[in-house]
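A single protein chain has been omitted; all remaining protein chains appear in their positions.
Lettered A and B in written order, each chain numbered from 1.
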Amino acid sequence: MGRGDGLYRKSLWVFHMNTGGCNGCDIEVINVLTPWQDVERFGIKLVGSPRHADAILFTGPVTNEVLPRAVRAFMAVPEPKVVVAIGSCACGGGIWHDSYSVLGGIDRFYDYLRKRYGIEPPPTVYVPGCPPRPEAIIYGICLLRGLVKGKQRREVYVEGEVDLSSLKDLLPPDWVVRTDLMRRWVRWFT
Amino acid sequence: MGRLGFIKDYLRYGVVTEKYPYEPVPTPETFRGKPVIDSSKCLGCGACVNACPANALSIEDDLRGGIRWVRLFIGRCIYCGRCADACPVGAIELSREFELSALESKDLIQEVGLRMVKCVICGKPFTTYRLVREVMRELSPDERVLTLVCPECRAKLTAVNTSFARW
Partner (left out) sequence: MQHSWVTNGCRELVDLLSRYGSVEEVGNAYLVKVRAEDLPEVANELQWGLGGYYSTSVGADFRPIDGTYKLYHIFSVPQCSRYVVTQASLPPSLPKAPSITPVIPGANWGEREVRDMVGIEFEGHPEPKRLVLPHNWPEGIHPLRKDFPYDRKLIIEGVDDEVEHVDELARKYQVVPIGPYHPALHEPEYFELYVDGEVVVEARYKGFMVHRGIEKVAESRMTLNQVPFIAERICGICGFTHSCCYCQAVESALRIEVPERAKYVRTILLEIERIHSHLLWMGVALHVLGFDTGFMAYWRIREPVMRLAEELTGNRKTYGANVVGGVRWDIREDHVEKALRILRRVREECVALTEKVLKIKEVVSRMKGVGYLSREDARRICVVGPTARASGLDIDVRRDHPYAAYGELDFRVPVRDEGDVLARFLVRYEEVLESVSIVEQALQNLPKTPLINEDYEVVPLRIGVGATEAPRGEDVHLVVTGLGNKVYRWRPRAPSYNNIPATLYMLKGAYLADAPIIIASIDPCFSCTDHCLVIDVRSGSSRFVSFRELVRGGYRG
């Protein structure tokens, strides 16, 4: 995603799309517009029609009922667009990710769009939280704008190689004989 | 007048906008932020996986490589703290981090891979070395060998022993 692009250097007009969440994230989005956080410092404005928007503030786990409307509103936002997925429902489906009535968050929404309409997903920022603090939402938007560096990276740790000799200090001295005996018993009887 | 009163108020209260992100904003001590698994303490027991209401924690056993993967996906985490309450050794704790945004969903994952013990009878990996070590400490030296046996083989052993005893 070209952060040097003209789109992300200037102000972003956002369209707020709630696909069926609890509204905790939506209230934090409105909080971000109020005096204490005041996201209008960055030139961000909430617009009424998807056709005027540059970015979509996506909340909610995409319920069954909202799906066609969400698709239509999503496709109404002109290219190039960017999506900010706010909250645990949007990022991963939330606490009800496997319910019968819920598609499962923005990744499943993109799968649906790709399969049904052949649309490739736009650049997306994930803002986890339940609900995320207004400052976390601002951080996500600033990440998009290139004003802060992202800190969150995938972490993988693998334990070093271990084998049974590492447990020698706890096992009785005749453990090899005993395990051998057990093995023979079980093999003999089964 | 109603409206002029507002202007007086604003002159009195001033600007309340905080200059985040150019200035940091403190979090209270009790803040529930990102859960972090301490990879040196985790046993791979799965208590946190049972406790998590959102299935953000999961365990996957790679039987061929002999590694148990404990996976934490903070995208789905609800920051409730049940995992921290459930962990017997305090390996997972909620930090005060809230700046968790990422541009890719896979950046929101923390994985801890623990080596698995192979059953001394059938050879299949069934639990982790760390968990076996922890359990062995609670048992007398004579009983400790049994922890190296997987549940299926243990069932067979018990059957052998009982039939012997009856005989």
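Operating definition for what follows: a residue touches a chain if its C-beta (ideal position, glycine included) is under 8 Å from a C-beta of that chain, and two chains touch if they have at least 3 such contacts.
Remember, it's a predicted structure, so these values are computed and weren't measured experimentally.
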item: Residue of A:L12, A:V39 or A:I95 touching the missing chain in the full complex; value: A:I95
item: Those residues of chain A which, in the complete complex, touch the missing chain; value: 16-31, 34-36, 46-50, 60-61, 63-69, 72-73, 94-96, 98-103, 112, 116, 130-131, 133
item: Absent-chain interface as seen on chain B, which is shown; value: 1-3, 5-6, 9, 13, 16, 28, 30-32, 51, 53, 78-82, 85
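Convention: only the chains that are shown with their structure count from here on.
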item: Distance between chain centroids, defined by C-alpha means - chain A, chain B (Å); value: 19
item: Touch list for chain A against partner chain B, complex; value: 1, 35-38, 41, 88, 91-95, 97-98, 105, 107, 123-130, 132-133, 135-136, 138-140, 142-143, 147-148, 150-162, 164, 166-167, 170-172, 175, 178-179, 182-183, 185-186, 189-190
item: Touching residues (chain side chain B, partner chain A) in the complex; value: 15-18, 20-21, 25, 39, 53-56, 67, 73-79, 98-115, 117, 120-121, 129-130, 132-133, 136-137, 141-142, 144-145, 148-149, 153, 156-157, 159-160, 163
